[in-house]
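Note that one protein chain is taken out, while the other chains of the complex remain in position.
This part shows chain A:
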Amino acid sequence: MDEATFISKFIALGFNEQKAKETLKNATLTKNITAAFNSLDNHNKKIEELTKGSGALVYHLCSKIKPQSLQYLDLLISLITENKLDNNLRVDLALEFVLSHSVSNTTINVADLEKHCGVNVVVTPEEIEEVVAEVIKKNKKELEEQRYRFNTGKMLAEIRSKIPFADGKAIKSEVDCQIFYLLGAKTEADLAPQPKKKAAPSNNTATSKSVKPKEEEEVSNDDTALTITELMKKVKFHAPGENYKTDGYVTTPETERLLKEHLKITGGQVRTRFPPEPNGILHIGHAKAININFGYAAAKNGICFLRYDDTNPEKEEEKFFIAIKDMVEWLGYKPHKITHSSDNFQQLYEWAVVLIKKGLAYVCHQTADEMKGFNTILSPWRDRPIEESLQLFEDMKNGKIDEGAATLRMKITLEEGKVDPVAYRIKFIAHHRTCNDWCIYPTYDYTHCLCDSIEHITHSLCTKEFQTRRSSYYWLCNALNIYCPVQWEYGRLNVNYTVVSKRKIAKLITEKIVADWDDPRLFTLTALRRRGFPSEAINNFCALMGVTGSQGSVDPSMLEACVRDVLNVTAPRKLVVLEPLKITITNFISDKPIILTVPDFPSQPDNKSSHNITFDRVVYIEQSDFKESPEKGYRRLSPNQTVGLRHAGVVIKVVEIKRDSNGKPIELFCTCEKSETAEKPKAYIQWVSVPQIIEVRLYERLFLHKNPEDINEVPNGFLSDCNKDTLKILKSYADKSITTAKVYDKFQFERIGFFSVDPDSTSDKLVFNRTVSLKEDSGKE
């Protein structure tokens, strides 16, 4: 059908030319509509003869129909022409009905279909009136309170669900009518603009900042997802066993049987898995995968496996296995079971033999270079005899063939045009679990879907870049006649100003730019934990990012904001001076040190927890809180300006400055006065008496550019983009109450930021990492 014919027919459906042209841009839709036109021709039905509104229904049908239901398009078109499907609802119901039949390819019982869609069901005005009255009665109280501001949408939805086949317009006018009857005419107040509600910080937009631990949280009816569990509850994935209803899912004559068996095994439970390669450390991107997989399983009362995808024996080390499990648990998840891809090596091998025997895989001798890229030469070994491939594959397994001299390849072309992906390659490396059992190792492409199938995963959730592997995923399961899970993709989480690749981090370590994999400047999960990020904050951050397919990178400040939200209510306050300046109070109010009780959470009056600090004649304040020649607007201590000491209830005033040989002030002598009597100081500052020396590590952003790996932004490579002096180590003073702090304990150092106890701490030396400053970018002076 040429474009002109299409456009003219499309206009005949009741649309304008512009819409027709827009539609033409959508290839799938155009194809479906063209099929619909052909179908109309087959039924000898001219478009012009269609009942008014049917054209729109045809369009609706074509835009909603899934590829696996296309075989029923003709049937549905004929039902539209017969006015049996006379509104969008009935079309949708019909689509739902045929989709559920698409797996078995059975003939549709038209009578059942019509019954399902309520064809010929007539709802009388009396019935409508009755249902509307009932629902309005239920909402009467709110209606009377909110009057015309009441959102009738929900009410209408409820009514529709009760009488699905009633005419929408009739319902609407009945509702309007009954509301008018209840409330009377609109008053002036009704017409006035709605007074602005003060937005509650916890439930307005997608950037909502949830701070409660997630277990305590209740499921809110709000449209905004707050936690991962809630987010995942709203995600529209297929129900277990209904794999075929998903777009792009490929069915075979065996699918129905396999899905039935699958349901028998799983009992209809949702099964997901988190499948990291155990050859590196988890990073922030993995946190999303963990949250989505574990979160979805949790939201659906399902189970989630932790599967080590250990098909590559190189560099797999025990420590990675432990670290991964550790991080999953740190994020608050417990795997239903820990599995390994290598558990299935024997099965995978046997399946490879099946593929060869079916002529779907062959042993190839092209080199890795020859296979690289997309414009490769087709393997000359593609059609070698099956027997030969079997023998060679056996030889590969037995170590008879050199590394790189042969691979097993599958006969399938990937979406992106990649031909015949490799299933097995030779590696003369011992595997940490299978030892020297194998010298052929399966690839991701080959292993992943098969392990999913073996574990009866219902939803194989992965990041967007694996979309191109989806067809091989389905192809392989179907080629082997085994249960085929559904692959769903979500956008990968990238954070700016960092690198997460294993190789690059290793380089940073060898270049001594960072100390180790868990250096708090990195975005590995261990690094974030060490830096003091609470796992709840990371989970909340992931929830904030959502499950959408969009791939974008996020500024680390977004994550930091989540961290602040959590720490703000969980981290006890402490008085600490990072760079102390000694002050002797010449007229100290007591002849011995005073013990003060200070609240842990001054901003939460309900929270009664507190700690004691000592106040003595010698106190230390932050060097930066004293300026000899202050600029205008300076609010803290100067020779001419007093300042209050937080929690101490005194205001101090400089009397004398003691200097070192360079004239730099090294001690101040001050007098103090009770704040009640003293002139109100412009500011209160933190201080420490009888100090405990602590080490404080201040970290700065590691990279200068947003995308240090982008050659356009950073032409000389990511190493050239490193910030200098991103770690500053200070000998600071804290009050003695801090000595009981344990590793990973988190505090807010008042007026400075959030800090966490570093694992480097010893019994006589506490080390603190700055997690985040109090405000974004407030760390800078």
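Convention: a contact is a pair of C-beta atoms (placed from the backbone, for glycine too) under 8 Å apart; a residue touches a chain by one contact, two chains touch by 3 or more; residues count from 1.
Following the convention adopted for this analysis, contacts and distances are computed from a predicted model.
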Name check vs UniProt for the chain missing from the figure, options "Aspartoacylase", "Probable arginine--tRNA ligase, cytoplasmic", "Pyruvate dehydrogenase E1 component subunit alpha" or "Trafficking protein particle complex subunit 6B", returns "Probable arginine--tRNA ligase, cytoplasmic"
Out of A:I77, A:A166, A:V422 or A:C439, the sole contact with the unshown chain comes from A:C439
Taking the entire complex into account, which one of A:I338, A:A405 or A:A430 touches the absent chain? A:A430
Just name the one of A:G399, A:G491, A:P556 or A:P630 that touches the chain not displayed here. A:G399
Which chain A residues would touch the chain omitted from the figure, given the whole complex? 397-400, 403, 428-430, 436, 439
